[in-house]
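For this view, one protein chain was removed and the others were kept in their places.
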Amino acid sequence: MKLTIQVNEGPYQHQSSDTAYHFTKAAIEKGHEIFRVFFYHDGVNNGTRLTTPPQDDRNIVKRWSELAEAHNIDMVVCVAAAQRRGIVDDGEAQRNGKDATNIAPGFRISGLGQLIEGGVQSDRLVVFGD
Amino acid sequence: MAMLHLVNKSPYDGSGLNTAATIMRSGDKLLLIEDGVYGAMKNGKAAGLLKGLDVSVLGPDLAARGIPEDKLVDGVTIVDYAGFVDLVDANEQVQSWL
Partner (left out) sequence: MSDTKKMMYINRRAPYGTIYAWESLEVVLIGAAFEQDVSMAFLDDGVYQLTKGQDTKGIGMKNFSPTYAALGDYEVNKIYVEKESLEERGLTLDDLQHLVWEDEDEDYAEKDSIRLVTRAELADVLADQDVLFNF
């Protein structure tokens, strides 16, 4: 199965990002292909490297970054949603005159077309949200 | 084509389970995840919605919420994340009733 996963909510506030992560990991372990994980709405907040969650609980951002690195997963944060919520990479900082970036490793900022493309190219689109 | 319906909210906090249960067609499957697992508790008013449906429940979410198996309606299948993946694989469409 070729899968695209959509994550609509940010880390910790809702269980969506956790469930999406566990699902994605299980799919990989079963030998399925992850075409893309697309973060939309508050889901873009999964892509900031500035979180400092408590040591005795899961580190949601880091976990996604590590999964992406281990399995070469394309993790995309929607540019429009990211601009609204302040998730910034070098390109966005330059374009929009921001004095800092905060994108986490393994995430890239791109357009909504990447979500549509995921829907077109994958066998299944699985949406996690509130 | 068969559809997998995902419901992630408690039936007492959202219309997801009601809409899913009333729109599902024969052959479709329902998977309750996250707070949606409360919908499978047999003594709850919402239990009636599940009658006649093919229902699975995500085990880790049951355990997290301290819901023992004997409190669930009869006939539900408990799956883990691997089972969740299998359900997605086995059904051509996935509809998340957020």
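As written, the chains take the letters A and B, and residue 1 is the first residue of each chain.
Keep this in mind: a residue touches a chain if its C-beta (ideal position, glycine included) is under 8 Å from a C-beta of that chain, and two chains touch if they have at least 3 such contacts.
Note that the structure is a prediction, hence the values are computed from the model and not measured.
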Of B:A46, B:I78 or B:L98, the one touching the omitted chain in the full complex: B:L98
For chain B, residues in touch with the removed chain: 1, 3, 15, 19, 22-25, 93-98
Contacts of chain A with the absent chain, listed as residue ranges: 6, 8, 40-41, 80-81, 111-113, 115-117, 119-121, 125, 127, 129
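The rule is simple: only the chains that are shown with their structure count from here on.
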Chain A partner contacts - residues on chain B that touch it in the complex: 6, 8-9, 33-35, 60, 80-82, 84-86, 88-89, 94, 96, 98
Touch list for chain A against partner chain B, complex: 1, 3, 8, 15-16, 19, 22-23, 25-27, 29-30, 32, 124-130
